[in-house]
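Note that this complex is displayed minus one protein chain, with the remaining chains in position.
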Amino acid sequence: MPYTPYFVLSAILFAIGLTGLFIRRNLLLMLLAIELLLNSANLSFIAASARWGELTGQVFAFFGMTIAAAEVTVGLALAILLFRNVDSVDTKRLEMLKG
Amino acid sequence: MIPLAWLVLWTPFFAAVGIFFFLLHRPQAAGWVATAAMALSFFFSLLLLFRAGIGREAVESSVQWVALPALKIEFGILLNGLTLLMLLIVTGVGSLIFLYSQGYMHRDPGYARYFASLSLFAFSMLGIVLANNLVELFAFWELVGLSSYLLIGHWFEKPEAADAGKKAFLTTRVGDVGFLLGILLLFGWLQAGGEGTFNFLVIQDLVKGIHQAGSGGAVSLLTVAGILIFLGVVGKSAQFPLHVWLPDAMEGPTPVSALIHAATMVAAGVFLLARLFFLFSASSFVLGLIAAIGVLTAFFAATLALVQTDIKRILAYSTLSQLGFMVAGLGLANPQAGMFHLATHAFFKALLFLGAGNVIHALHTQDIRQMSGLLKKMPVTGGTFLVGTLALVGIFPLSGFWSKEEILATAQQTSPLAFILLLATAFLTAVYMGRLFAVAFLGEAPKKAVHDPGWEMNSPLVILALFSIIAGFLPLKEFVPMEHEASGPFWVTLLGLTVGTVGFVLSLYLYLLNPALVDSFSENLKGPRRILERKYYVDDFYNALIRHVQDSFAHLCDLFERVVVVEWGVNGTARLVRFTGHLLRQLQTGRIQFYALIFSLGVTVLTYGWVLWNR
Partner (left out) sequence: MQAFIFYPFATLAVLGALGVISLRKPTRALLSLILTMFSLAVLFLLLQAPFVAMVHLVVYAGAVLVLFLFVIMLLGIGARETRVGENFKKGYLAVSFFVPVAFSALLISLALTSGGGTLQPTEGSPDAFGRLLFTRYLLPFELVSFLLLIGVFAAVALASAKPPEKS
């Protein structure tokens, strides 16, 4: 099985995730799109690991997952805090830094 | 000997500074300090005379101020006969006038300020006389202009006085621009030739060398430089066409008119001509120009004096005329005669002005039509005034006779036209002075009770009158040695004397005994009379020039400044910045997704770039 399709898939997932980041209005759904980005990167790592026959890529994917977990934790905590203050997670209403 | 010279220069300066800082509220003290300083300077000058003698070699001493390879400026003193003569005149006549001022300016609210300015003037004038290089001389030249401005405008609350001060300063400034250009031209040319210097003695040697080598290009450059420097003389010594400030300068106090505008400052131009005579004599064109302007001024001013009714104005135009004589003397290549006349003129003109001062002080008017018969009630004033008048007219054996004769003789030998005009001027001089004396001092006694003033104002008059009588017999000519002294044929002397005497007697007769004739005469000559009264429309011409040329130019500059500099430059820059900020602000939407998009866009571009670069 050639390994190229895996990378192509990774690129496609990355593109979809990036698009989702731009066009979603809900903050939490933006975070979901970011998860998608991270996943595509992990796929890429593991495919590379299999391409070379090494385990290093898998280790990196493993680390990536861990970091994603930590990031989600903090991100969600911030989202909750924001919701408490502004009463909304709609990015349309989050323009306080305008200008 | 050199330290004595420095003392002569700096004593009045310290008097001025001292008065300005400490004595402005102690007027009496200020007056005595200033007068004492001036007297001290005179004393030191006398010592210099006895130590140096007359006609010995020049002595120089200086301090280096700027010593770059291409530029050397010094501050120093040059002592020769010319310097000594001027020192004695300035400090001597000056001391007398300072003393006189104490009486004349008594109770004036600006008494102390007056003496501070007067001392400053003395310092500046002595600086011109003692300077050994052009830069130093020019600096003091400007200082003298400043002092003149301060003194003319002493009663600055009076608008005519303030305006007169401005007019004097600006007019002489025009001349000074030419002067400065001439100095720079000379320096630049000398520097190109190897030795750039401002020092008189060095320049004299260089110019002599070049003159002997006789290169044409050099002569034309010296001509231009000479003309430019002469412009400074035209301004300062009030020659045509920059004469317009001198009559207006009579707004100042009468002692000021006596000192600055008769005896010393206006004579500075003549002094400069003598100092730099070697330069002017290198070009016959320049000498001719100088003589022409001198003669023209002499004649033209004398005609104007005929119709003046203000005693000071008559004397002012007389000064203009006599300055023309001096300038003509130098232009006719006789610096000795010119300086001799400067010396005698200093005595009798100062005397005349101070006498006028006495009259003004007593009668509180300057209009001669309101004066009459003063000789009887003010004998000292009247007597000395007569002495001064006769000296000015050139009656034997008074001083004016001798000096005027020298110039007339030189003119006769050099240029018939000049001779005729100068002779005519002498005639007119006698006429207008006769007119003045007859109207003011002779005739019916005045109704008011007037009397001679106190000793402070009388003694200077007597001393000056004495010098006016004997100066012809003093060895003044020895101060300015000349290669060959011209002495004219006897008939010239006789003609000059005759012309003066006839004119004087004629006008005495007319104005005293037959005034009706005068009135009918002036009625018939209404046209010319009007031209004279409007001073040949010279002032009107200058006013029109300023209004049409200078004002339009000023408006243009103002427009430029408002539109280009302010509106486009300053405001425009502000608008540009604001606009750029406005543009950039569009990027700060505050929306996080927008930022993410821009960020990704940047990354994309960079990645493409990197990949393509490495392909």
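The first chain written gets the first letter, and so on, giving A and B; residue counts start at 1 in each chain.
Operating definition for what follows: contacts are C-beta pairs under 8 Å (C-beta built on N, C-alpha and C of every residue); 3 or more make two chains touch, one makes a residue touch a chain.
What you are looking at is a predicted structure, and each value in this text was computed from that prediction instead of being measured.
With the whole complex as reference, residues 593-594, 597, 600-601, 603-604, 607-608, 611 of chain B touch the missing chain. One chain is missing from the display, and on chain A it is touched by residues 1-20, 22-26, 28-29, 31-33, 35-36, 39, 42-43, 46-47, 49-56, 58-59, 61-63, 65-74, 76-81, 83-85, 89-90, 92.
The working rule: only the chains that are shown with their structure count from here on.
Between chain A and chain B the centroid-to-centroid distance comes to 93 Å (mean Cα coordinates, whole Å). Taken in their complex, chain B has these residues touching chain A: 585, 588-593, 596-597, 600.
Across the interface of their complex, chain B is touched by residues 18, 21-24, 30, 91, 94-99 of chain A.
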